[in-house]
Structures are given as C-alpha cells and as structure tokens.
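Take a look at chain A:
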Amino acid sequence: ACGGGGSSTTAPEASAPAASSEVDTLKIANGVAIDTLDPAENAANESIWLDQNIYARLVQTDPAGTKVVPDLASSWDTSTDGLTWTFHLNPDAKFADGTAVTASDAAWSINRARALEGGWGFLITPVTSVTASDPQTVVIKLKTKHAPLLADLAMYAFGILPQKAVEADKDFFNKTPYGAGPFKVTKLDPDSQLVLTRNDSYWGPKPKISTVEVSVVTNDNTRVLQLQGGQVDVIENPPGNLLKQLSANPKLKVDLFPSTRVDFMQVPLKTKPFEDVRVRQAVKAALDLDAMNTLAYQGNATPANTFFPYKMLYWAESIQAPKPDLDKAKQLLSEAGYPNGFKTDLITVSGDAAGQAQAVVIKDDLAKVGIEVTIQSYEQSTAYTNERSGTNGLGLRYWTNDIIDPDEVATFGADIKGGANSFSSYWGDDATTKAINEARSETDENKRAELYTQVQQTVADQAPFIPLAYPPFRYASGAWVNGFQVSPLGNYNDSLLSLTVGTH
Partner candidate 1 sequence: MTALATELAATMRTPLLETRGLSKHYALQRSTRAWLRREPGEVLRAVDDVSLAVLPGRTLGVVGETGSGKSTLGRLVLRLERPSAGQVLLDGQDVASGGGAMSHRLRRDVQVVLQDPYTSLNPHETVGGALAEVLKVTGSVPAAGRPARVAELLDQVGFPSGWAGRKPGQLSGGGRQRVSIARALAVGPRLLVADEPVSALDVSVQAQVLNLFQRLQSELGLAYLFITHDLAVLERIADDVAVLYLGKVVEQGPAEALFASPAHPYTQALLAAAPKLGRRRSTTSAVAGELPNPITPPSGCTFHPRCPAAMAVCREVVPLTTTTATGQRVACHLYPGSTPGTEPPVRPPSTPASGAAAVSHPAPSPGGTR
Partner candidate 2 sequence: MTTLVDPAQLGDVRGLSRARWLRLPLPKVLRGRFSLVAGIVLLLAIAVLCIGAPLFTSASPLDIDPLNPLAPPSPEHPLGTDAFGRDLWARVLYGGRYDLAIAFGATIVTLVVGTALGMLAAYLGGWVESVVMRVVDLFFAFPFIVLVIAIVASLGPSLRNMFIALWVASWVGYARIAHGQTLAARRYGYVVAANVLGYSTPRVLLRHVLPSVAPLVIVFAMVDAVGNVLLGASLGFLGIGVRQPTPEWGSMISEGQAYILSNWQLSLVPGIALVVLGVAFSLLGDGLADVLRAEQ
Partner candidate 3 sequence: MSAATPALGQPGSRPDSTEQVGTPAAEEVVPAPADRREPGDVLLEVRDLRVSIPTAAGPVHAADGVTLTLRQGEVLGVVGETGSGKSVTCRALLGLRPTPRTEVSGTVAYPGLGVDDITGLPPRRLRRLWGRHVAMIPQNPMTSLDPVRRIGDQVAEALGDTVHGAAARRERVIELLRQVGLPAPERRLDAFPHQFSGGMLQRTLIAIAIAQNPAMLVADEPTTALDVLIQDQILGLLLSLQRDLGTSLVLVSHDLSVVSQVCDRVAVMYAGQVVELADTATLLSSPRHPYTRALIGALPGAVARDEPLRVIPGAPPPLVGLGPTCRFAARCELHEAACDEWPTELLPVGAPAGSPSPFRPALRLVSHQSRCRRAPDLATADAAPPTTPKDQGEQR
C-alpha cells in the first residue's frame, strides 16, 4: 500500500493526450544478452522485462507495483471457499497475428508453465486444474486457499501464448515470437539485438512509438558512450560513479527507480564461529551500511532494515536498519569466545562493481573488530554454487521479486523447507515456517501484515543472513525521451505504451 515514491524519479508523469512521438523508434541498450523469450523458461531479468511487452497475462501488476489489475481477463470471481477462481476474458483481445485470444489458449499456456520441469509452477502448487469452461472463461481450481494467486498469475511466466502457433513450430521462440501484448518481435538476435514492433491487433491503447530496438552492450562504459553519442536513447545500469556526471549533462538524465532488489550478506551458519548467533549479531553491528551505500551506490540506495524489498507489501518499516556499534560488536564477540576475532572468506561475484565495493567495505569494517576477511571473487555460477552449501564463508547475494506478493521472498528467505534453505543459510525456525504457511492461505490483509512483521523481526534478530541495501534500478536516458518508467518489479511495459521520443 504505497505509491511509487522512494528515490528520485526524474521522469515526468506521462502526459495523457501527448501527441504521437516525433521519432517513432526507441533504442534501449541493455547490459545482458537475451537468454530466451519463452516466458516459462526465462531467467535473465532483462529478458523477463522484455517478455512483458510481448505476452499479455490474465492479470497484471500496476505500474507502481502495489496491486494487481486486469489484463486479458477484464474481471474475475472467487467462490466463497476461495478454492475456485473464474476469469472472464476481454472479448476484444487478439494475438499479434490477428486471431482471438481464447480461454483454451490461456489454460494451455498456464498449464504449460506449471508443467515445466524446474519452472515456476511451484509458486502455484495449490492449483489443481486450469480449464476453459467456454471460449471466454478460464476456471482455476485450488486445493487450499492461496493468497498470492493473483500476484502469481501476473507473473511473466504465466503469459498467454498462441497455442497453435507455438505447437506448430518448435522454434517459435527463437524466431519472431508474439503474444497478445502491445509489441511483437520482428527481429531476434539474442546476443546483440531485439527489435519490437507495435502490435496493431493490440486491444488496448496503442503505443506512440512503433518500434523498440533493444541492443546488447555488455561493457558499461560502452553503453554510456553510446548514450552520450546519441546512438541509443535509454541505457540500463550506467556505472554508479558516472551518475553525477551524466545528470550534469543537460542533454541526458539519470533515472533511479525503486526496486525490489535486496542486497544481503550470506552467513555460513553451518560453520564455526557463525553457528553462534552472537557472532552473527556482532558482524551485523560492525557493518557500516551508510558507508557501503556511499561507496557502492553513490548514496543512491537505502540501507536495508529487513529482508523484504523496500516499501513493498508488508514491508516492516518499524524495524531499524543496523547502525555501526563497534563496542557492542566487540562485546558480543568476547561473549561468544572470540575477543580477538577470527579469519573468514567473503565470496563475491567478480565483475559486479557494487558487490566488489561492498566487499571492500565489509573487509574494512570487520577488520576493526578483529575479523580478517579474504575476498574471494568468482564468476557468478561458481560463486553461487560455493555459497549454496552454506559452509564456504560469507557471501554477497541479492534478491529481486518477480511478483508483488511477499510470499515468494518469505518462503525462499526464511522457510527452511521452502526450497532455498532460507537463502542457503540452512537456518530454520518452526514458528517462522508456520507463520509463512499461514500467511500464504490467509486472505485478511491485517493478519498477513502481522505474520510477515513477525517473520521479518525474527530474521533481523537471528541474522541468518544480513540485509545490506535496497538499491534502485538505474537507467540513464536522453533528455529527448519523455515518460520512460520502470516498475519496482523491473519491467517498463506500461511506460512503453505512452512514452514519446523527440529528435536530438
């Protein structure tokens, strides 16, 4: 229940009746290649965010990331036991090839995503069936009540696909895939370029631009240079240190959007001395989250107080972010039997500038209480594999939400049985597990809030991992781009409907 506030948002509100765009192409430079455009299989954020421009879902999250609003389903009803959901499709909805979106397409698509091994089906485990009762009506049956159902269905993975076309061509997603979203793909070169073209069959408001060209430019500096040279209009992730310089340029602007990203430090609970909660608390007390914010994010992030994303649903504002207290840290360490500190490793992902900076600050902070840290950088895959065992020293990781409901983060982060071993800390607490399960099937908002606050507080006290920062999404764009907006979930499909590009 909060607006899109947070950090500075320099983009003006999209003026409703703006004339059509002067330049009808928007060029975006992303830092990461497209892994696939099959929504059920997507993993890379950048690709996920693009999916949402192509495939409409039954419902969607509003641009502020706070509530679920209609998409293909213009309305829905719930049975009184909360176990049967009926969705009524918009009769105007059409796929980009002009054929109508039918309930059986929708049911097929959701079932496809559910069935995919290693896919996102587990989120909606309580669902027993998804069927089309008539061409305009989708019926979803549950075995237990499931509060996050709508939020889950708004997720990209449950995008509605043209069943016939997908089934007819096994290379559908590698060529020029389309759905019922505002854009369709006209050129796909996963490692360098994606061209989105306006879908003229789209039932909703037509975008003012006709084409979006997304290029993949992995080198951070090269992206900035391309923006400075006017070769692109919007770039993802400009290096933090350049933000000041970029915003000083009247032709450019820096956009910081609130995100659901939470940076945290993983703690190897299975090993000495971290099995002792006092040691974990001492580490937490020694950290200077403000300094970290300054050096890693140029002050643009917010020090994290809980493991829930900043200002999202049920985020416990009341919990205090830790402040450096070296005396307390030293005292806790002595109590735990480590008055002179100890040595440990800190696993980081190489090439992640912010993470490296955080690591350097952590090393420096912990050195003050006698803990000697060796920074071990690995390429992402190895880093995560090493961290996952929970035995290889401290580690830096982050989380982002895919849905607006906190069920996902709570399950992964604090439920030892939730599949991710409480963010691989292997920390468990029966009360917390119970609270999370209750919250999932609880539909009363206040009760849910209470349960989630309890979970957040326990995690903050027990410190199985230590949340560090809430960084914003960083974009930079040319002053000639009007109305580029990113939702806290990272997608920008809503703004593409209304933004305009001027000559430059």
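These made the cut because all candidates are chains of the complex that A comes from, given by their letters.
What we mean here is this: a residue touches a chain if its C-beta (ideal position, glycine included) is under 8 Å from a C-beta of that chain, and two chains touch if they have at least 3 such contacts; residues count from 1.
Values in this document were obtained by computation on a predicted structure and should not be read as measured data.
Every candidate listed (1, 2 or 3) is part of this complex; the one in touch with chain A, counting any copy, is 2. Across the complex, candidate 2 is touched by residues 220-221, 224-225, 239, 241-242, 244-245, 288, 291, 294-295, 348, 350-351, 353, 356-357, 359-361, 363-364, 374-379, 381-382 of chain A.
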